[in-house]
Structure formats: structure tokens, C-alpha cells
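Sharing a structure below in C-alpha cells format, with a few things to ask.
Note that this complex is displayed minus one protein chain, with the remaining chains in position.
Presenting chain A:
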Amino acid sequence: MIKGIGAVMVILAGGGWGMLQAAKIEECYRQMRYLRKLIFRIRSEIRYSRQVLPEAFLHVGSEAQEPYKMWLLSLCERLTKRQGTSLAGIWEEETRKYLAETGIPQDMTESLIRLGSELGTIDIEMQVKTLDLYLEQMEQKMEDMRTEQKERIRLYQCVGVTGGIFLAIILL
């Protein structure tokens, strides 16, 4: 009886692990989609209102959800203080501080950090195109994720359940 309950629990735990991994993939995609929306809004602030970056961060950040809100408001605050660190430096520090735990893939986080050194250029067209390029990269990454997503979710769920069954058989 106890063995049976134990085996069921092991199988459920395996299945739960699979579900958790699948949820992480979905969350990662959701975060990417939200970040893309924010970058697009910053682009609009620059393109149509010619807002300076601290103002654009403030406007977009005040309506964003956490941790993006803290990220953008903190960027705005530090840029306003003007304490000797360059825009690229502040951007990198704040991005690592607030967006490291969001689940956004590492390569996209690094690409986002590199974007910091391309902000504040002398030409509005160049600035908008730089943001467009980053948005395009994100779109491509998300497209890749979308095609892989269903397979990976199913794979994790199967691996979780079958792994649980396998472990239960060994234990029995």
C-alpha cells in the first residue's frame, strides 16, 4: 500500500517537474513579448515626441509592470543625477540588476546591454533604426521560440511523467 502511494507520488513529482519546465518556457516568451512592447514604446517616444531618453524612460516606466518599472525609473533617476557614469555604463548596470531574473534568454539580455552603447546618437533616423534593428532581433528570437515552444513543452511534460514512472519502477 505504502509502496503504491510512494510510486504515485514519484510519478506525480516527475510530471510536476515537467509542467514547471514547460511553464518556464511560456513565461520566458511572455517576458520577451512584454520587453518588446516597452522598447517599441520607447521608440515611439523618441520618434514622434523627440523625447530625451530620461523622459522617455520615465513615461514608459511609470506605466510598466515590475521589474521593468523599477528598471526604467531607476535609469531615469540615475541619468538625471549625472554623476560621472556614461549612459552605456548606467544602462548595463541597471539592466543586469533588474532584468537578470526575468527569464529572458541570456543572448537577448546581452544584446539589450549592447543596445545601451547605441543610444543617444546624433541622428534621430539612426536612433530609430538602431531600435528597429533590436526589435527585429527580438522578433526573430521570438519566432524561433514559437516554433520550438510546443515541441519543448510536450517534451518536458513527457520526460517528466516517463521519468517519474521509470524512477518508480526502479524504486519498487
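What we mean here is this: a contact is a pair of C-beta atoms (placed from the backbone, for glycine too) under 8 Å apart; a residue touches a chain by one contact, two chains touch by 3 or more; residues count from 1.
Note that in this section contacts and distances are computed from a predicted model.
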Omitted chain, identified by the protein name its UniProt record gives, among "Carbohydrate ABC transporter permease", "Stage III sporulation protein AA", "Sigma-70 family RNA polymerase sigma factor" or "3-oxoacid CoA-transferase subunit A": "Stage III sporulation protein AA"
Residue of A:I11, A:M32, A:A64 or A:L79 touching the missing chain in the full complex: A:L79
Selected from A:K3, A:R30 or A:R50 as touching the chain missing from the view: A:R50
Candidates A:V8, A:A100 or A:I124 - the one touching the absent chain: A:I124
Chain not shown, touching residues in chain A: 46, 50-55, 79, 82-84, 86-87, 119-124, 126-127
